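Single-structure report; data block below.
With one protein chain withheld, the remaining protein chains of the complex are depicted in position.
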Amino acid sequence: MAFLELEGLCKTFGHAAALSDVTLSVERGELVSLLGPSGCGKTTTLRIVAGFETPDRGRVLLDGRDLTGVSPERRGFGMVFQQYSLFPNMTAAQNIGYGLRVARRPSQEVRRRVGELLELIGLPDAGGRYPH
Amino acid sequence: MIQRLVVALFFLYLLLPLSGILGFTLLDGGRLTLAHYRQSLGDGEFGAYMAHSLVLAAGTVVLGVSLMTFTTFWVHTRARALKPLLELTAFLPFVVPAVTLALGLIQLYSHPPLALTGTAALLVLAYTVLTLPFAYRAVENGLAAVDSRTLSEAAQSLGAGWWRRFLTVIVPNLWPGITSAALLGFALVMGEFTLALFLVGSAYETYPLYLNQVWRTDPKYGAALAVLSFLITWASSVAILWASRRAPGQMQGAALR
Partner (left out) sequence: MNTVAIRRPGMHAARRGQVMRLFGTAAGLAPFAVFVTLFLILPVAQMVAGAFASPGGGAGLDNFRRALAPQYLEAFRTSVALSVETALVGAVAGTAVAYAVAQGELRHRRTLVITFCTVTSNFAGVPLAFAFITTLGVVGWVTVAFQAVFHVSLYNDLGFTIYSYLGLVLVYTYFQLPLMVLLAVPACAALRREWQEAARNLGAGAWRFWRDIGVPVLAPPLIGATALLFANAFGAYATAYSLSSGAINLVPLRIGTLINGDVSFDAGLANALGVGMTVVIAAAILVYQAANRRARRWMR
């Protein structure tokens, strides 16, 4: 059994069918890209995996566990949004560290991780700036 | 469900007083009648004071809109450094409520060399002050949206002088914004009470002053005139919304309390 399994996902919005019978297996550590023209259901698939949409039919399994009905904040998936969706009331550093703070990691660790990541993307001095 | 209830109560609260005044003016002893509205047709005073208000509205709109359009474009093209100052000045009337503006104007213009109190001219000038904030916003939003600088420079490169650019390129492009500013000014003057009371009073009686006066002797007729005032406000508001749908940016009416 693969790490992440999508089984026969179907989703319609009104009359428009977004997904019909999507099945996919992803192994741990595997890199998968979904390619296709706009409107073909890539985003809908990801939103179902992340838990923002409920499929009309089909299941999402993680490590054999059915995720249907698990709320997004309890799934532990990372997702990068199409518009970056930076929180406007937080600085760059606060935005980066938000997930760790929600996960109640010690503030020292959060500070260290944020510093590393800002360094990594080459913006070590931009941490105090706001997104706008 | 709760949200629907809240919005329904909101509508109810705002419609309730209107139901009261409509019932009061349209019903006489349980019978539907338009008599109190028809009364205005044969009322010479009503016609005269309505004419006063219309004259004031026309004067205010023309003066306020042309002054603000001209000045804002002038600052945009020739004195950009002064833009913050213009913005601040145009915002100032918000800080000065009508009573205090009246208080200052009365003391300044009750005696020579400028004995203006009691004249329609002073009222037009005072109303023009009140129109500055939204006239400025309308023009400013318009200038920002049409990229006035590029337009103006394009026209300049074709040999058009300042006035020609202003009148044939800029003003037509600002027209939707100017229309809504003018309508706002119109609605404002047609309903304004405080400045009219203090600055001119009975010397140049306006429609709002008149309906207040009628109310004391003939409440039904006074209330009918108040409904008419609501209708004027309603019609101008709808026209403003219609005009600003085509105008860039959002605008808020500055109603007079």
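Think of it as A and B in the order they're written, each chain with its own count starting at 1.
As a working rule, contacts are C-beta pairs under 8 Å (C-beta built on N, C-alpha and C of every residue); 3 or more make two chains touch, one makes a residue touch a chain.
Just so it is clear, the model here is predicted, and its values are computed rather than measured.
For the chain excluded from display, the touched partners among the shown chains of the whole complex are A, B.
Considering the whole complex, the residue from B:Leu54, B:Val96 or B:Ala120 that touches the absent chain is B:Val96.
Interface residues of subunit B with the unshown chain, by the touch rule above, are 1, 3-4, 6-7, 10-11, 13-14, 16-21, 23-25, 67-68, 70-71, 74-75, 78-79, 82, 89, 92-108, 125-126, 128-129, 132, 187, 191, 193-194, 197-198, 208, 211-212, 215, 222-223, 226-227, 229-230, 233-234, 236-238, 240-241, 250, 252-253, 255-257.
Counting over the whole complex, subunit A has residues 50-52, 71-74, 76-79, 81, 83, 85, 87-90, 98-99, 102-103, 130, 132 touching the chain that is not drawn.
Throughout what follows, only the chains that are shown with their structure count from here on.
Centroids built from CA atoms put subunit B at 51 Å from subunit A.
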